[in-house]
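Input: one structure, supplied below.
A single protein chain has been omitted; all remaining protein chains appear in their positions.
Our next item is chain A:
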Amino acid sequence: MEAASLPAALELAAGGGAGLSPEKRAALGASLPLLQRDYRFERVWFWGCVQGVRGTYYIAEGLGPDRAAPRSRLYSLNCVEWSLLPPATQEMVAQAEKLKGRFQGDPSFKYEYAEVNAEDAERLLEDGKELMIKEEDRLVATIEQIDRAVGIVPRGAFVKTPLGSVRENRNFEGLSLTEAKKLSSYFHFTEPVNLKNKTLLEKADWDPSTDFLDSLEHDIPQGSWTIQLEKGGTVVVLRSLLWLGLTFYHVPMTTQYGYIYFGTGEKNLDLPFML
């Protein structure tokens, strides 16, 4: 969520019981603008926090002029001093998916591979790589996975300019109440996967400047999102069941929206049994 609207946003997304203490809020209010200055970001988003066993990581993302470009991610243990995370590569994501269990809370912790095939081990040793993965890499890979899988924005909030870059839509006035309750009004804010598979009938109604992303309707498994109206029906809150802890909020007919993650950073692989 936008750093500028953090206090109001935290109130709206607090339905799940997770939030920030006043100390952290105050610290973020001071340190996030400094991040923007130092790294020359155009926008700074407070992404959320990943709770480890011994400590919590607070994550912020910085965006450049093209909002769909790969983002810079930073982490902090106390919301005051931030460190840049290395960009997530496919390899890192693949390695991190094999790891199970909680984050430790210590950025220099090294995970050892427990279950690796003999072939994989030989291959890795031949390449000269170690069989260990650092917690920092696991962290950034997890953030990348979460963003890719469940980072969502309302339809119409972003437009694609003719040059290909993505910017915020200044004419976005918010979804109406009926639209806000439908899954099809929300998009994954990441490279679209299913766009080309849509029927011509669906594509006919599209506006290419705003409909360039995948909607949530066809997420697998079906029912992996819960939509609720909270605070007496004034806020629409979407929670992901695949990554427990991701909360998206939107106040209909206003421009307030955002998502935040408060959780342990583990995918909920039991989802099909739980539905």
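Keep this in mind: a contact is a pair of C-beta atoms (placed from the backbone, for glycine too) under 8 Å apart; a residue touches a chain by one contact, two chains touch by 3 or more; residues count from 1.
Assume contacts and distances are computed from a predicted model.
When the unshown chain is looked up in UniProt, the name that turns up among "Methyltransferase-like protein 5", "Globin domain-containing protein", "Presenilin" or "RSH4A protein" is "RSH4A protein".
The set of chain A residues touching the chain not shown comprises 11-12, 14-24, 51, 53-54, 78, 100-102, 177, 223, 226, 228-229, 231-234, 239, 241, 244, 264, 269-270, 273-275.
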